[in-house]
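The structure's right below; bear with me while I get my questions together.
Only one protein chain is missing from this complex, and each of the others stays in its spot.
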Amino acid sequence: MEIHAYEKLWLALALVLIVGFIGTITYGAAGAGIEMIDDKGGTVDPATLDDHPKFGDPGIEKTGENSYDVYLVARQFVFEPGTSEPLRVPEGSTVTFHVTAADVIHGFDVVGTNANTMAIPGQVAEFTVRFEEQGEYGIVCNEYCGSGHHVMEGSIVVMEQSEFDSWYAEQNQEGEN
Amino acid sequence: MATASGNEPLFVERFPDEAAVARANLLVAFVALGIGAFFGLVQALHRTDILRIIDSADYYTLLTGHGVLLAIVFTIFGLAAFFHWATARSLDQPAVSSLFSWAWFGLMTTGSVLASVAILGGLVPSLGISADVLFTFYAPLQAHPIFYIGLAMFIVGTWLSGADWFLSYRAWREDNPNERIPLQAFMVLTTMIMWYIATVGVAVSVVFFLIPWSLGLIESVNPLLTRTLFWFFGHPIVYFWLMPAYMMWYTVLPKLAGGRLFSDPLARVVFLLFLLLSTPVGIHHQYLDPGIAEGFKFIAMTNTMFLLLPSLLTAFTAVASIEHGARQRGGEGYLSWLGALPWRDPAFAGMAFAGLIFAAGGFSGMINAGMNINYLIHNSLWVPGHFHMTVGTAVALTFMAAAYWLVPQLTGTKLYSRPIGLLQVVLWFVGMVFMSNAMHRAGLAGIPRRTAEPQYQNFDFVTPIGSIFELRVQIAFGGLLLFLSVVLFLFNMLLTAFGEKSERPVDEYLPEPLSGPEGSPRVLDNLGLWTGIAVVLVILAYTLPIAGIIQNGGGLFGGGLPVPVTVFPDVEIVKTVLAGAFAALAGVLL
Partner (left out) sequence: MRFTKAQALILIAFSIPVAIELRTVAGFFNYDLPLIGVVVIEFLFLALLFVLYGLYGEKSTPAAQ
């Protein structure tokens, strides 16, 4: 079968482009260690979410020197925490998010960043974010979830460490009372 | 060479029944186009806060209508019309039974009407029928059962339409045991095989889960499973939209440009690559889904990247064939041959614009396909920006442009106005440039897709160049131009259909390619072999993810207790990547 010389060249360049794309992404995943959402977050029963030891009372908890776990539930049309009160995290911390949905599929996107995941009932999305600087970020639901989808938003406040610590201590005290 | 056609009677005279079926399909497609485009205009003005005539809660009803009517009804009825024409034309024989043709057309139409009633019912709350679930109908969002039932009927109708074309092929084969399959028929058959494989996913999802669940026969569904089954079908549907456009680019565009297709065998290779690689890629829509191991996403990405190959080859062939045409018309020089092209002809200009926009859409698609950069734009307005360039222009504009050439053959009447046709395709191009450019930028600024409101309480979107307000105006203005373009198109078609009969309304002769199928290996025409390989690739790409979703995610119907089972994909990745690469290379080298 006859293939024109220019077409052979084009074909070769196309293959180089394709292999190049795959190569950079493989390098990103294996070499640079870019983390992606996968199945490591495990599963959870959406019907009994309120009785779950973590998702029953979602929020932030300290797990180490500078590291925290956040358990976050998306439901029509709020993030818990995030919507009625902001999610507070200290600056310079490493936060591992565990995100799930209580009713339908939602999205969880920290606006303008690549902290972005789907929240699917029964599944837990686990990913880690470093918050370097103080400031406020928006959270937006980016998957259509019903007639109030456009009001589903929240915020993350990155606080100074000492300020966060006193807020966190107060929270835990309230929890014990 | 185009004059060689002289005495051949018109398609509508040779195949009156097939022309009638094709006309009926186009009629449904164009009605859906008109309604869907109107919804699109309302949305473009609403979400940019320029003009609001509906409640924000109703936005999603219109959005569902826009998606279903344009991405499913318009495209697939358009495909059915083109394929029905192409099968009869290239095999040079009528369908086996025109009653059967009308049966599948009737089933597809009934299904579309049922689904549309369910969707539009959402605007009349007292009816108690609604289907505000968007084009993707992710459970546990639930639609009225008639939405799912209509969808199932529609899919079965498309299966029967494929059977119609396969029966034609079988009849032709009996009379022509040693001939190569004519190119257009080859394209129709490979596309339909891909469709049969792909629709297994949505059929299982709708028939076994969504219909029983919406009727209350089962309690719950496993949301990740139905979502995965949707995308099993949801990506190959993209190629189901594109393949009829590609068929036009390969077989009609070179002729319109004044020349002929470069290579018949390479066109076959391209369609075979799409058959092999269209389905085992759906998980690339789920890069951000929890519950699917990274390895499976990587397999989908690798296959997706190899899927660039047939499109890149098509880009070469399309440009080369156009250049050949221009030089036949006396064009010279490195670039000035562009001026020799028949820009006056809306069928040519429309397809050329569609191809150009498709190149841009292809590049934004490469960003989507990259597993890691995808995180930046997933579910942002970037994504609709992308697919308005691909399905919204490469497919839709090619269909409209092709209609300027094809409809006169089906009706026997002259096109009402070529200048209005040219203005229409130019308006579409300009409108789409405005709208999709702004959508891509807005997506980079973090603005989500599928939302009725332009602004949130807690934060502002920022864009590095210009302002968010400018982007909103750009989207609304582009949407307005696109709607005007559709109005012009539909009027032109209507007046053409009711125009005066003409002896030769259009030159319908298609010249033979420069290099024909004779020199190519016969294995290209071995449809059974390629179907087998395609099925194996799908099994490799999907068995383990689906098994994992069912085992980890609480069973087939969700809600059950999770059973912790970890599936290690490592070995399978290597196998599938190799198999995918091998298949791609084998297709190219043969």
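Letters A and B name the chains as they come in the text, with residue numbers starting at 1 for each one.
The rule is short, and it goes like this: a contact is a pair of C-beta atoms (placed from the backbone, for glycine too) under 8 Å apart; a residue touches a chain by one contact, two chains touch by 3 or more.
The shown structure was predicted, so the numbers you read here are calculated from the model rather than taken from an experiment.
Trainee: For the chain that was dropped from the view, give me its touching partners among the shown chains.
Mentor: Result for the missing chain's touching partners among shown chains: B.
Trainee: Of the residues B:9, B:125, B:466 or B:532, I need the one that contacts the missing chain.
Mentor: Answer from the full complex: B:466 touches the omitted chain.
Trainee: Of B:163, B:423 or B:556, which one is in contact with the hidden chain?
Mentor: B:423
Trainee: If the hidden chain were put back, which residues of chain B would touch it?
Mentor: Its contact residues with the unshown chain are 339-340, 343-344, 349, 353, 422-423, 426, 429-430, 433-434, 437, 464-466, 470, 474.
Going forward, only the chains that are shown with their structure count from here on.
Trainee: Quick one: report the Å distance separating chain A from chain B, using the average Cα coordinate of each chain.
Mentor: 32
Trainee: Residue numbers of chain B touching chain A in their complex, please.
Mentor: 56-57, 59-60, 63, 132, 134, 138, 140-141, 222-224, 227, 262-263, 265-266, 286-294, 297-298, 301-302, 305-306, 308-309, 312-313, 316-317, 320, 366, 369-372, 375-376, 378-380, 445-446, 448-453, 456-459, 461-462, 515, 519-521, 548, 552-554, 558-562, 564, 566, 588, 590
Trainee: Using the touch rule from the top, collect the residues of chain A that touch chain B in their complex.
Mentor: Within the complex, chain A touches chain B at residues 1-4, 6-7, 10-11, 14-15, 17-18, 21-22, 24-26, 28-29, 34, 36-39, 41-47, 99, 103-105, 107, 109, 111-118, 120-126, 136-151, 153-155.
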